[in-house]
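Before anything else, here's the structure in question.
Note that this complex is displayed minus one protein chain, with the remaining chains in position.
Now for chain A:
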Amino acid sequence: MNALPIDLALAWESLPALFDGLMVTVFLTALPLIIGLALAFPICFARMSARRALALPAEIFVVFFRGAPLLILLYLVYYGLGQIEALRNGPFWIVFGSPFGCAIVALSLNHAAYMVEVLRGSLLAVPHGIVEASEALGITRRNIFLWVRMPLALRYGLKAYQNEVVSFVKGTAIVSVVTITDLMAVANSIFEQTYDPFTPILCAAAFYWAFVNLIRVGFTVWGRWLSRHSAEDAVVAIPGRQGLGGVVVEAKVTP
């Protein structure tokens, strides 16, 4: 065995296939991120509503789609929904009949559930006095939300959003179980052809690592741009997918 476990010739040869896989992964990240975010807003409003009839279903949605492992959600959508006759004959079968559609539905629902909590935490972190002051100034509720609460919530919740997006990207690696050839699946198929366990998987790891860190850098730049007016950045613990990365520690008590 040579010192380097990577077969450079094979790595070079499989680069195009891995790159195609990466593009599938990027696509399966981008679309659910958009759909999930779009779903998260109304569900978050329902979750924060004082009316029990609205809040309860939203809460159940969050508990189920956050609590269930993504792999099981994917199986549920891919295998389970096909069982429903009405759906099989309905117009939505175009979506649920294809592996891509199923993966996007499962990923979006999962992401939406996490984003509801991120959004809620961020909105609750906005000091109440600011909202009251805006109300006292006679700003309409819609404008308060759009121009006062959301911009602040975005700044408070950016770290939690970043953690969620990063773990979401890593979560997409499971879509190969429904026959989608994403980055992980391409690496696996190269392994099955060559029985080289290191080269394809380590190359895929490098691609994932680069993608994830590109996102991290993007968020850092975004965060710096958002807080370009303020010297110190306020850190608030938001219940995201993870305190992973963002360490939640108590502030030191200064007497």
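Following the convention adopted for this analysis, a contact is a pair of C-beta atoms (placed from the backbone, for glycine too) under 8 Å apart; a residue touches a chain by one contact, two chains touch by 3 or more; residues count from 1.
One rule holds for everything that comes next: contacts and distances are computed from a predicted model.
J.: According to its UniProt record, what is the protein name of the omitted chain, chosen from "Polar amino acid transport system permease protein", "Phosphate-import ATP-binding protein PhnC", "NADH-quinone oxidoreductase subunit L" or "Acetolactate synthase"?
T.: Spelling it out: the chain absent from the display is recorded in UniProt as "Polar amino acid transport system permease protein".
J.: May I ask which residue of A:Y75, A:W93, A:F145 or A:F219 touches the chain that does not appear here?
T.: Considering the complete complex, A:Y75 is the one touching the chain left out.
J.: Have a look at A:A30, A:V63 or A:V221 and name the one touching the chain we're not showing.
T.: Final answer for the missing-chain contact: A:V63.
J.: Kindly state which of the options A:P5, A:P57, A:P151 or A:G218 is in contact with the chain not pictured.
T.: Of the candidates A:P5, A:P57, A:P151 or A:G218, A:P5 is in touch with the missing chain.
J.: Mind listing the chain A residues that contact the chain we can't see here?
T.: Interface residues of chain A facing the absent chain: 1, 5, 63-64, 67-73, 75-76, 79-84, 166-167, 170-174, 177, 184, 187-188, 191, 197-198, 201-202, 204-205, 208-209, 212-213, 237, 241-245, 247-250, 252-253, 255.
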